[in-house]
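Dumping the structure here so I can ask a few things about it.
A single protein chain has been removed from this complex, and every other one stays in its place.
Presenting chain A:
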């Protein structure tokens, strides 16, 4: 089905959305419109674009019975067979997702062609099995949909190697306009100076694709990801005026679209949090990002403190109490802008270890537990290795996200090189009080063999101060260097409710470290970190899938394939890598938004765009998203997906921490 994201289906989201348009007959035969990159075709498809931009072909399959890889079967309530293009589904759900295509429709017309050009979701081919009776997944996959002429098969056999996003890269910057300028997204806006005029700084500011702003309900600016507050002050004022207008009418403003930017507003007590995105995230996704920023603020202040501040003086400048945490907010914000699978799925990633290995780490950890310990974590390369916790309490992923951000994404703690004692509030655990967190990174410089030696890490000798011990190994000086970065660092995190328990936890750390070094666990952890995430080829040989995310819903954890492959920019420059990864993450965000749109009840979603084919599959057990090259048939994608899911189910106890150590 060819379906325009018609402008008449659009205007802004606060009006009740019109019903989805009925399907139209295909305009062209699929073989032509699939648009292999022959010059003539490309031209034709570009022309086509001007007429009918940015539709994504989405074929939804509503299935009554699903076979799970483990052989069990699940039965799901089945909605009537229907076809959903994303544009229709998202607006129809009342959710008004500003994915690229809807944005084109919602935004001003002139911006549309420009925006639509080559956005990830653009599709030249559109077909959907609407006219077919809903059937079993297998019959759909094997059906005549994939039956093509011999000539087509020949062509296809040569095109199967096209990697996802390859075409959009080859076509140059004009077709990647949705992410144009993403390379410089994280560059700082220069300070006000004689050299840089305010207009230029403002232009740089406006060129950013993503903004986060936090202000008090009295209109005092608190935080802006880009631009100093002097620069954005007047915009904060405008935002405050708009929001409070609706607040006054007892009809809080949740979001609106301006041009190709989506604004989402969250009101949290005395705070307004605003996300402005041109990256095509859904409202729900942006809202969860704002929620994480709010949690970061609570983690610094606690809820009662925050409330007290504003009860007594509504005009308080919150920047002072939050001083020094801007970098935490920014690193959190940037991880969302880069695209974080963990934030998208609301899940954590664990280090893959054998069950027995994890077991022995847990046991050593549990055995050496101090009396005043609440939670103990071992984290390596940003992935969870081991958790121990009281029976009554489990750790909430959003709290762990804050801790991981503090330790791994923002460099402050790692750079210090010491042991840290940090009062913090874990809002999902208890937003009313502080816990105390002991953090220590295991350096590279030979693991402390004995508790005493762990702290004796003298620096290079200085004049006037003779070195009493032999100088430390040269490796120790690397520890503070950023390029060594998060990837292979192992940290131990011990959390207590008692602010005086530093030395008890420090002692525990030393004995755990000693034990892990002795029983070889530390070497195993290091090795697991070094070998990284598995590639799809290693998991499911022959599968045509380029990348996947698999979330175990019961464990609230996920695993993913290695990003270290040419399709995702390994080996290329850092900036193009950032763009390619964002493109991949944007695709995942779109899949995720479609699957989780209100009232959509989708189980399986297969999308074909000109840049990539993708599949999303949700069952009560897992959520699975994968991406393949644009010419990979649905049969092959499904086959690959099945292999990967089987692998994930089989390896469940290695990939995920199930339960953790409980005391």
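Assume contacts are C-beta pairs under 8 Å (C-beta built on N, C-alpha and C of every residue); 3 or more make two chains touch, one makes a residue touch a chain; residues count from 1.
The rule we apply is simple: contacts and distances are computed from a predicted model.
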UniProt protein name of the chain not shown, from "Metaxin", "Rab GTPase", "Dolichol phosphate-mannose biosynthesis regulatory protein" or "NEDD8-activating enzyme E1 catalytic subunit": "Rab GTPase"
Touch criterion as defined above, residue of A:163, A:216, A:285 or A:300 at the omitted chain: A:300
Selected from A:311, A:415, A:523 or A:538 as touching the chain missing from the view: A:415
Sole residue of A:499, A:518 or A:650 that reaches the chain not shown, by the stated touch rule: A:499
Absent chain, residues of chain A that touch it: 300-301, 320-321, 323-325, 327-328, 406, 410-413, 415-424, 437, 450-452, 455-460, 462-469, 476-477, 480, 499-500, 502-503, 506-507
